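Only one protein chain is missing; all other protein chains are in place.
By letter and in written order, the chains are A and B; residue numbering begins at 1 in each of them.
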Amino acid sequence: MFLLDHLWIILALPLLGSAINGLFGKNFPKSAVNSVAVGSVALSFLSAAEAVREFFLLAPAQIPFVKSYFTWMVGGEASAHPFRVDFALQIDQLTVVMLMVVTFVGMLIHIYSTGYMAHEGGYYRFFSYLNLFMFFMLTLVTGANLIVMFVGWEGVGLCSYLLIGFYFLKKSAADAGKKAFIVTRIGDFGFTVGILMVFATFGTVAFGEIFPQAGNISEPVLTTICILLFTGAIGKSAQLPLYVWLPDAMEGPTPVSALIHAATMVTAGVYMVARMNPLFSRAPVAMLIVAIVGAITAFYSATIGIAQTDIKKVLAYSTVSQLGYMFLACGVGAYSAGIFHLMTHAFFKGLLFLAAGSVIHAMGGEQDMMKMGGLRKKIPVTYWTMFIATLAIAGIPGFAGFFSKDAILEAAKDGPHANFILWLLGVTGAAITSFYMFRLVFLTFFGKPRYDEHKVHVHESPANMTVPLGILAFLSIFGGWFAAPKLIGGLDYFEKFLAPVFASSASAVESAPEAPAEATTPTMALVHSLTGWPVIVGVLGLLVAWYLYIKRPDLPKKWAQSMRGLYLLLLNKYYVDEIYAALIVRPLLWISTNVLWHVVDEGAIDGVVNGTATVARGSGGELRKIQSGNTRSYAAWVILGAVGFTALLFGLLEVAH
Amino acid sequence: MIPLILFILCAALAIAGAIVLIWAHEPIHSALALILVMVALAILYLLLGAPFISAVQIIVYAGAIMVLFVFVIMLLNFGLEERTNFSKLAIPGALLAVVLMAEIAHWLAHSSIGRAMANGPAAPATEASTVELSKMLFRQYLFPFEATSILILIAILGALVLARKES
Partner (left out) sequence: MTGAIPISWYLVLSAILFGLGVIAFVFKRNVITVFMSIELMLNAVNLAFVAFARAHDQLDGLVFVFFVIVVAAAEAAVGLAIVIMLAQNRQSLNVERVNLLKL
């Protein structure tokens, strides 16, 4: 069981690649940088695949397989609860899913980047950061305790900052990087407090030791812990109210948006909630909060996506929205549905971003959809892959997104923690999602070209970009099939596979009636799901988008004029950034400048230091006058000393006697 | 009776001499006043039963050191001492001196040690004779004795070096 014993290899390979490229890559030719970067991730993928193969050879009792490599931190040995953190990695079914998704999609995006970034400066730096990100993400998903996971958590935040601000000479990019880091920091603070509470409550931070104890802890304590941990997820996975960094993160190169802000980093929050499911299941209030935040975010973000014109911004809001669905799934107890959607989302959202990158590359850097149009015939591969991905995200039957989204909405409607309002928000969000995604496709690829055809030479992307698109398109279609059949009464392999991970949640929750009694036969189930609301609204969205952007393209402008207020509200993303700036950022800056800078730093700290110097100089200046060169003043001082000494002497003698 | 009169007389002379030392305009007057003080003190030493010291005081202090002072004063005949313009720190200095005196007086009067010592002297058990004194000098205090003799030697050399004309 070589690789299982040496899980760290999977992590170390990208780290090595990052180090080599970072330290020496400046002098490498592009081909060398490529080999190191893509090679390390490819090897990591192969190692992960091998580890998975070995995993399937394990007996059920050995899962989760935990291996501790060295003791990292030990503190307070004398006390009752020593703080012990090992660098330990584990692998269970959930880890298998995450490993495969992260390494495979990561590998594809690395390959894509060799084409996309071919003409950009800082080539080696990009791949060094990208590899570093892979290392941290893999640490996050394989960590066997909260601290190792937190290392990965923070590390991906760092890489996100580095990569968003990759074009650091551009002010908006640098600002976006800072914004991402700072906003996620707010969530990370709650997360840290949550970890501390976990330690205080359980006496340990290792998953294997926390989860068995979960049943003994009182509900309010668990609820608090879960809410605190969830705030970290709100930041990292861009939910309301800490989502504001994700749209700005589109300043980074498109492969970065694809990898980090669609497929992997932002899903870290979902992974964390799924991983901590024994705690969440025993804290229904926390679960409800998770579900509410997820559902509201899903709906809210979708509404903003309607009015955006930048192709990447639409996809960014779409990501926020889809993440909301994943949290909705976890919040209603359908953890495997949430992870399933995570996986399919990695496929189709990654594809959407890469295809958008291909469009931007073809258009020579143009990102505004209003300046595109009619690209269908010119970049057919990009068009078809993007169209497939859109079908997937809209939940059209047959594509991956259909199965995952349907599972989520089913759980929201009929599951153990079902809630009608949440379901309604989800379905409405799905309708809007379908609408704006097809709007994106129609605006970009259909209609007459709205750009100067002489200035922009639209050309298809090279093979190292189109092949990953193709692979992801394939996965967007067939990637959902092996979980599908629950609805058609078949295998439901995915949920069964993940069942052991969520077992304690299942037992902690009373089982509610499953699917309605009518859907007993496979055929009936199929019909039921095909005529379910998610499909209806998905198709509805497609139709509306077709009507507005192909049949009557003049209508959107008319509606925007007539509903100008609402339109502006959506276009300006509900002015949330402005509100935050006024309510939070400006007061904070004011306090920083006037209080902390002027008063504390300049006044108190500098004052103490300068004051010491001033006092020293002043007293020195005064004391200097004793040495006046005047003999008689010397005499006077001597006498003064004599008087004082005599008094002291007599006093001491008095006391001693 | 007689000791008391003698004491008061000598004390008065000593204090008078000291005051003349302060008040005199010419240094030679101050020197002579100091000689008077020393003589008065010598008598007081006699009263205290230390004849040897009394003799040494007259011979060495008044007879040699003060003669040296007079000699130098007359050598450096720079005339009258000008009217002093007071150094500003002198007045506090003088005040401090007064404070010092008062301090010691207070201490003598009120502290336990002072009161213990305020009683009159007991009848002397040991005669403060020369024999006894020299026994002490040459036994317990031999080292300081020799050291002071070397000190005098150094002083002579120093004085010679200092007073030599630069050649």
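Operating definition for what follows: a contact is a pair of C-beta atoms (placed from the backbone, for glycine too) under 8 Å apart; a residue touches a chain by one contact, two chains touch by 3 or more.
Just so it is clear, the model here is predicted, and its values are computed rather than measured.
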Fill in the blank from the handout: Listed in rising order, the chain A residues that touch the chain left out are 627-632, 635-636, 639
Problem - Touching residues (missing chain, whole complex) on chain B - result: 1-4, 7, 11, 14-15, 18-19, 21-22, 27, 30-31, 34, 37-38, 41, 44-45, 47-50, 52-53, 56-57, 60-61, 64-66, 68-69, 72-73, 75-76, 78, 81-82, 84, 86-87, 90, 93-94, 96-98, 100-101, 104-105, 108-109, 114, 117-122, 124-126, 128, 132-133, 136-137, 141, 144, 148, 151-152, 154-156, 158-159, 162-163
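Note that in this section only the chains that are shown with their structure count from here on.
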Problem - Interchain centroid distance [CA atoms averaged], chain A/chain B, Å - result: 95
Completion exercise
Contacts from chain B onto chain A in the complex sit at residues 87, 89-90, 92-93, 96-97, 99-100, 103-104, 107, 111-113
Problem - Residue ranges of chain A in contact with chain B within the complex - result: 630, 632-633, 635-637, 639-640, 642-643, 646-647, 650, 653-654, 657
